[in-house]
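The other protein chains are all here in position, but one chain of the complex has been omitted.
By letter and in written order, the chains are A, B and C; residue numbering begins at 1 in each of them.
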Amino acid sequence: MTPSLRMLRVAEHRNETPWTKTIRFKDTVDARPGQFVMVWVPGVDEFPMSISYMGDRFGITYQIVGDGTKALSKAAEGDIVGIRGPFGRGFSITGKRILVVAGGAGIAPTAPLVEAATKKGVAVRLVLGAKSSAELVFENRCAAAGAEIHVSTDDGSKGQKGFATGLASSLIEKERYDSVYACGPERMIVAMTDICRKKGLPMQASVERIMKCGIGVCDSCALDGKHVCTDGPVFDLEELEKFSELGKTRLDRTGRKTGI
Amino acid sequence: MTPSLRMLRVAEHRNETPWTKTIRFKDTVDARPGQFVMVWVPGVDEFPMSISYMGDRFGITYQIVGDGTKALSKAAEGDIVGIRGPFGRGFSITGKRILVVAGGAGIAPTAPLVEAATKKGVAVRLVLGAKSSAELVFENRCAAAGAEIHVSTDDGSKGQKGFATGLASSLIEKERYDSVYACGPERMIVAMTDICRKKGLPMQASVERIMKCGIGVCDSCALDGKHVCTDGPVFDLEELEKFSELGKTRLDRTGRKTGI
Amino acid sequence: MDLCGLRLRNPTMLASGVLDETAATMVEVARAGAGAVVTKSVGRSPREGHANPCVVELDVGLLNAMGLPNPGIEYFSEEVKAVKREGVTVIGSVIGGSEDELAEVAALMADAGADAVELNLSCPHAKGLGTEIGSTPENVERVCRASKERIKVPLFAKLTPNTSSISNLAKAAEMGGADAVVAINTLKGMAISPEARMPILANRFGGLSGPAIRPIGVRCVYEIHDAVEIPVIGVGGISTGRDALEYIMAGATAVQVGTAVWTRGPGVFKSICDDISRFMDEYGYSKVDDMVGAAHDTKP
Partner (left out) sequence: MDLCGLRLRNPTMLASGVLDETAATMVEVARAGAGAVVTKSVGRSPREGHANPCVVELDVGLLNAMGLPNPGIEYFSEEVKAVKREGVTVIGSVIGGSEDELAEVAALMADAGADAVELNLSCPHAKGLGTEIGSTPENVERVCRASKERIKVPLFAKLTPNTSSISNLAKAAEMGGADAVVAINTLKGMAISPEARMPILANRFGGLSGPAIRPIGVRCVYEIHDAVEIPVIGVGGISTGRDALEYIMAGATAVQVGTAVWTRGPGVFKSICDDISRFMDEYGYSKVDDMVGAAHDTKP
């Protein structure tokens, strides 16, 4: 029973794309890629964010989507933000050669995952998807970590035109991977699940649900009796396949299942 | 903030003298000679007792004086007694040759003190005082530990007739000690304080006061602003000399100073 | 064991509001060892609950202001049915802003198949609900009576410790026809961030649960046991068998566990039951009932 809320000062706040920003904090986090924190913008809201920079001056990378993230985007260097966590189960890196598929909002945990994998000597192929070249995040960072990068954009402004899953699928046809990792929209995860099931490839993916407590008591992040905050956010293929709700429904703030 | 109450089973309960008994418990205590525990006889009372056996199957040795100790004396093997502690500051053993003066009710911490000292290679002279030979406690135990024993009884039924302090004083005249330890009635402690002050000998003594909390919050064991439960029960000569109340007054259960 | 005619596998239950908003989760917790589950408190219409932050982790427990989020009884009836289909004993916790509303939701909860209905008269942080209608003996009695008339299954009244006399509330519940009382709900509390110079919870006020409140809960159960004839269900800060035994000896026939699911996971129920069995073996008790209220026999 240790209080995990810490009030941290913003060390750096920078734009990644017009709608995506990264905040680094003047503090350390001891976490694994895929774990997340609850971010409290005092007076506004508290919401879950994956950790995008581990260790010293740890950080989060987020898209501005609503009031909470908009308020967060105004935090200046030295301002104070509340952080609870790290929470959840992160990715476990197994095998010698892995494929990471990342797209859109799910990109945040990708970079630390790639960094941790290459540091372990694992060969990493990264499929990075975005709407357009202007919205690509962490391309240089992942390249610098030693990953082989394959870009896809919906509008074809960079790399292959189309969805990340298409590109990933063709890579899987060409090369053998020990494991596949997916971070991104739920329909992308579902598509990757199908591909991996067919190919008999181990897979892990990070899933999002409404989070209130973050610590496994409120049931708001429930997914077929499992909890994204404590059992996830990373689940493996076996678990993903069992979820009847994945890609179909999620709980709203009242606890009703609603379509995704 | 760790709960210290443990409910322990009596492993052995034996008579030392008609009015003095020893209880050994089916448990361990990690303590120093001179420290004490609060002993709860459920439904009756809770009171302080010095630890007379350290380590495994630790024990206390007590005189039957009132309702609490009378009830305790009826505890059979396997019965349950509550123990809080160990509390307080114990003796610190310094020097190569020490004199221990023990008498009456204060005898309990003497034996572990003697054992710890001889084990460290310290030469121990022990003056053991009692009303009569029938009330001598721990003589064999301390002898077995390697102490040189000098007995005094008020009625002369064994050893030198008279008070322990007289015998101690004559030993101090004969031989040099690095340190003197006193466990016993307060008038004995006061007498030893006088002797040691005059001879310039370091001294430590264990003092008793009414104890309610045992943990330094209730002020019932106050002795000139110090607390027997946390600052004591062992005090050194410098502290003992500063006490204006020693040998003169003690607090009763209402907090009034009363004559000793 | 038997509680107001309910068959329980063991004397532990999942407390209301913790991992019990969806059927699948409740079934998981029952499989992990809970003798019964109490549902999230459910009202007539859906509620989103309070904004985040809605929990503060403390070193002594948890402060929460979930604000009674729930999908409404109509929707939730399906969840109750789904739990029942798995053979789990389920107690439906209900809230309402008036005696009629409470009674109506209680009736719908019973219709859905709940084995018993628990009136939440004690949530300390939701406007117009919980404590606000359960803080006087008159209200408690009235509200219990109205609900009792509408249901055939046992009625439990969950009481607040934020009062000068919980035994008066318990007596009122008994008078109103409650078949058991549940004590305690959370204590009203607050945590402030000096750095942010504001209360941490979006709702400012929350309910304190966990180890911090155990001595208060045990005292409440002890007092209630002296005041009423109906069974008492103990809750507040239980995370080990020894904690549960304190409640049982104070007078609880069964216990509920909430916050310890955070610190010890759903395995906590089995672990508590194992502890209790070991204790009974060592101290020569053959059934839990023999320990209920035992601390009243021997006056210290």
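Keep this in mind: a residue touches a chain if its C-beta (ideal position, glycine included) is under 8 Å from a C-beta of that chain, and two chains touch if they have at least 3 such contacts.
Note that the coordinates shown come from a computational prediction; the quantities given were computed from them, not determined experimentally.
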Residue of B:23, B:93 or B:222 in touch with the missing chain, whole complex considered: B:222
Field: Hidden partner chain, residues of chain B it touches
entry: 1-5, 7, 38, 40, 42-43, 45-47, 80, 82, 84, 212-220, 222, 224-227, 251-256
Statement: Across the whole complex, the chain not displayed is touched by chain C residues 58-61, 63, 131, 135, 160, 162-164, 187-192, 194-202, 204-206, 208, 211-216, 218-219, 222, 242, 245-246, 248-250, 279, 283, 291, 294-295, 297-300
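What we mean here is this: only the chains that are shown with their structure count from here on.
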Query: Which chain wins if you rank chains by how close their C-alpha centre is to the centre of all protein C-alpha atoms?
result: C
Message: Please tell me the distance, in whole Å, between the geometric centres of chain A and chain B computed from their C-alpha atoms.
response: 65
Task: Could you put a whole-Å number on the gap between the CA centroids of chain A and chain C?
output: 37
Query: Multi-chain contacts in chain C: which residues touch at least two other chains?
result: none
